[in-house]
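What follows is a single structure, and I will ask about it in a moment.
Of the protein chains in this complex, all but one are displayed in their positions.
Coming up: chain A.
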Amino acid sequence: MTPAIEVRDLRRIFNVRQGLFAPPRQVRAVDGVSFAVPPGSVLGVVGESGCGKSTLARMILGLLPPTSGEVLVDGQRLSSMDRKARARLIQPVFQDPFSSLNPRRRVQDIVAMPLVAQGNIDRATVARRVAEALERVGLSAEQGGRFPSQLSGGQRQRVAIARALVLRPRIVICDEPTSALDVSVQAQILNLLDELRRDLGLTYLFISHNLAVVEHVASEVAVMYLGRIVERQESEALFHNPRHPYTQALLASVLTPEPGLGVPDVGLGDIMPDPANVPPGCRFHPRCPRVFAPCATQEPRPTTSAAGLVECHLEG
């Protein structure tokens, strides 16, 4: 079966100016990422800020050209598709429904925009499909006539989802779709996304920094660190048996509502990862609690098995 999303050795380097006369520094935001997502499944991508997960999303959406490597969507090369065809296939839902919706447009016009941009759809069809999309995400026709500022955060995120669905895409890239929301609203949106996936046969790339959220929605999880996927496993397996020390630390830092356990010491130290200054050897070694001889000098090779992929000297 053709994967819904496939990326091959994807890289993106940003040249960042340091000052007027200083030479630009290279930030390797995404540094050799490969994976495939089968249709109808959900790949969760987790990692701290600055790990390259949003850059990855923007490249898969075609919003940012990769420095090297390839993105295939539904078997076709993204770079060979025109914008309209791409929009019919793949759509985004972003983190902040306060800044991703035009405050001067009514909800129904915001949702209609992708249809209008296609250029060849008559007004009656646009109106019908907008009404359908609003109903799908649980918004009333009356709410369609309002402005984003008249809606709550959860309702705005529903608008963003309706806009993503109005072209009936096969793939939706969700970049931190619930991070700006309250837990109660987050639960509603996660339930909605899951229901839509099942009913419409959607494929998601689901980016989040919250492992507990990813565990709930994703069938497979990729853990990113400084531009690389350091571990990829089936969701359940990853949570029962995290193999990479970074995954273990991320998992340990999830604060479940269990009183008496205290705040865990995740053991990562105080050094923060800097994508402009990727350490030699294993890029995680300055923070790794299990660092040993080869880590500082040799880059670990990814080991792939039936259980998934790990990039760590402790494996193999």
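As a working rule, contacts are C-beta pairs under 8 Å (C-beta built on N, C-alpha and C of every residue); 3 or more make two chains touch, one makes a residue touch a chain; residues count from 1.
To be clear about the criterion, contacts and distances are computed from a predicted model.
For the chain that does not appear here, its UniProt entry gives the protein name "ABC transporter ATP-binding protein", which is one of "RsbT antagonist RsbS", "ABC transporter ATP-binding protein", "AAA family ATPase" or "RNHCP domain-containing protein". Within the whole complex, the absent chain has one touching residue among A:Ala124, A:Val263 or A:Ala293, and that is A:Val263. Checked against the full complex, the one of A:Asp74, A:Asp96, A:Asp109 or A:Asp194 touching the unshown chain is A:Asp194. For chain A, the list of residues touching the undisplayed chain reads 48-49, 152-154, 182-188, 190-191, 194-195, 198, 209-213, 215-217, 219, 235-236, 239, 249-266, 268, 270, 272.
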